[in-house]
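Just one protein chain is left out here, and the rest sit where they should.
This part shows chain A:
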Amino acid sequence: MRTKGWIWSCSFSFLLLCGCAQPKVLEEVGLVTTYGYDISKNGSILGTMVELTIDPASPKDVVILESEALSVRGIRNNANNKTSKRLASGQLRVIIYGEEILKQGRTGIAETLTSDPSISDMTYLAMADGTARDLLKLKTEHIPDIGNHLYKLIDQNTKGRVMPSATLQEVLHNLFSIGKEPILPILKKDGKGEVGFTGVALFKESKLVGKINSDQSFYLNLIIDKYKGGNKDVEIKSSKLKPRNQQLNKTVASLDAVNGSSKIKLINREKVEFDLDVKVDGRLLEVTSMIDLGNQENIKLVEKEITKSIKREIEKLIAYCQSKESDAMGFGEIYRSSVRHSNLTDKRWYKMFKEAKVNVNVDFSVKRTGLNE
């Protein structure tokens, strides 16, 4: 009995020693919620951090820190020299890249960050139109905390399927897979002091090669992911439909509750030919044309026209991606998984993708037309 008690007390005293691990008291830690990475003039990395301070006495909740270093980790360490609180990145929500740093192909920053266990794989990545520093320095009346604002903005739009989802896990996943390239949403600060989603950045390997606008990003989303519950205005070019807006001479059909799914199939191995079947349906709420939607034939006509215009847009998007050699849709992945012993490499796929033929088939149907007919 005595020896047992001895063992107990001994093991308990050692458990107390576990207090030797560095404690992180909330008041003494500066939580970095957003990182921004740019390239400085001499080629080193310029980091901008949004630090959230928990201090009831301080009037400001956020502090913007800047530092320059050669390594990604060095940025945080250098910034630490300037703060009264130890910086911790466990609450990191968003990472913003400047445009320049991506043009130089330094996406590898993300890879470095994942080797730090305190950073979550669900962190959002985005690209700033211009420099990340300018974007993070934005401060207006209705945006007191830019870090939180960006996080909420990206989170809301990603869940609402307006923006393509670009979490650390997804970007790295596509960066490291052969035959699929990552994409990043582009955030832009406009003159009035607002931030908005303006487009999607396309990559070749880790280099930024092209951009598409937010309108085309809908079609990209449609191909990449299962699409559920979004809104979209589709422009119709048809002689049969007379536009209401005579001035612009454009007809627009407004869709709501859009559901979409797509399927890519390799149909010719030698010539690399794909079938892309896109299935879309949704509610037709508005057509800016003098047309009676109560008439079944008119609905059919609108359906046909919308199908045509979706098809046109997707073909345009694919042609653009091909011209930039950026396979954001993952055709290469399909090729690799359906051809045995293809030994596909990124370099070979870029060439093949450029010459690949994609047959787009769109199947669009109007589910209903809302409350009115």
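By our rule, a residue touches a chain if its C-beta (ideal position, glycine included) is under 8 Å from a C-beta of that chain, and two chains touch if they have at least 3 such contacts; residues count from 1.
The rule is simple: contacts and distances are computed from a predicted model.
Looking at the choices "Ethanolamine ammonia-lyase large subunit", "Spore germination protein (Amino acid permease)", "L-lactate dehydrogenase complex protein LldF" or "Peptide/nickel transport system ATP-binding protein", the name in the UniProt record of the chain not drawn here is "Spore germination protein (Amino acid permease)". Of the options A:142, A:192 or A:341, the residue whose C-beta touches the omitted chain is A:341.
When the omitted chain is restored, the residue from A:173, A:300, A:351 or A:368 that touches it is A:173. Annotation for chain A: contacts to the undisplayed chain at residues 7-8, 10-11, 14-15, 17-18, 20-22, 90-91, 111, 117-118, 120-122, 167, 169-170, 172-178, 180, 330, 333-334, 336-341.
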